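Rather than the whole complex, this shows some of its chains in their spots.
Chain lettering (A and B) follows the sequence in which the chains are written, and residue indices restart at 1 in each chain.
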């Protein structure tokens, strides 16, 4: 059974957590959620997900892939050193990494986008480019082990690419 | 390409519309949404979906399957004669029909549950039984062309069964 790590925090975009979370379970994968602390994590609107561990307790090498939803959470998460280390570890191992919407803010702070084809929410496009990313305006951009999308409406294409990588 | 009809209205459970909707698109199906009127339809929390037609404009024979999400919408929808006719038509043709949570209230009013194994939100269990349904407490119950589930947490199992039917 494939094991996926999901990185999020209060203020996430509800759709961008619930669709990947339920979809990976449907696929037969297991999903561990990490956040600033173990316990309930609230979306912008209504969804609540349980984090099974804090960012500091994450062992990246136990997982087969990384999922980074967007919303308001990434702006806080990108300031967490343990998360940035974990992201770099997934990228070094060449494992599937997915980020959508504002999730790419974490990839920018982890400095892993240089020269990579990717997309993001239009409001942070200039930040992605300043971080060395090669911006494309497309529903889902797959470049090696990296999948990125722009917004909730892209979720079907985002998950189709991500699931295909396993 | 398979064509699915989704029946919903204002007050639906957000997860129960967005997960099936995005999931069917990911699967390569097309999804038409019908409601009391053409235009935007609002979930209980934040999700907005566009209905392409009113219930009265639905041609059931153009579709390969029927999806009925829950929430507060089914209690209103079950009073609509065009919907009840459409549901019966799908059942007569033996096409895949899925209902989750309170969506089964529509199946009760369409009188199509007699002798069928099914499940539903616990709050309407007695109504399901009074309508002749054989209630099972399970994540997803498939009986012939009919798939039913209990609540949003069952969505991965619900959609796995529904997609399997095509």
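Keep in mind that, in the parts below, a residue touches a chain if its C-beta (ideal position, glycine included) is under 8 Å from a C-beta of that chain, and two chains touch if they have at least 3 such contacts.
The shown structure was predicted, so the numbers you read here are calculated from the model rather than taken from an experiment.
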Legend entry - With 2 copies placed, total copies in this complex: 6
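Heads up, the rule we're going with is that only the chains that are shown with their structure count from here on.
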Inset, instruction - Go ahead and note the Å separation of the Cα centroids belonging to chain A and chain B. - result: 31
Inset, instruction - Can you check the complex and tell me which residues of chain A touch chain B? - result: 14-15, 18-19, 22-23, 25-26, 44-47, 155-157, 159-160
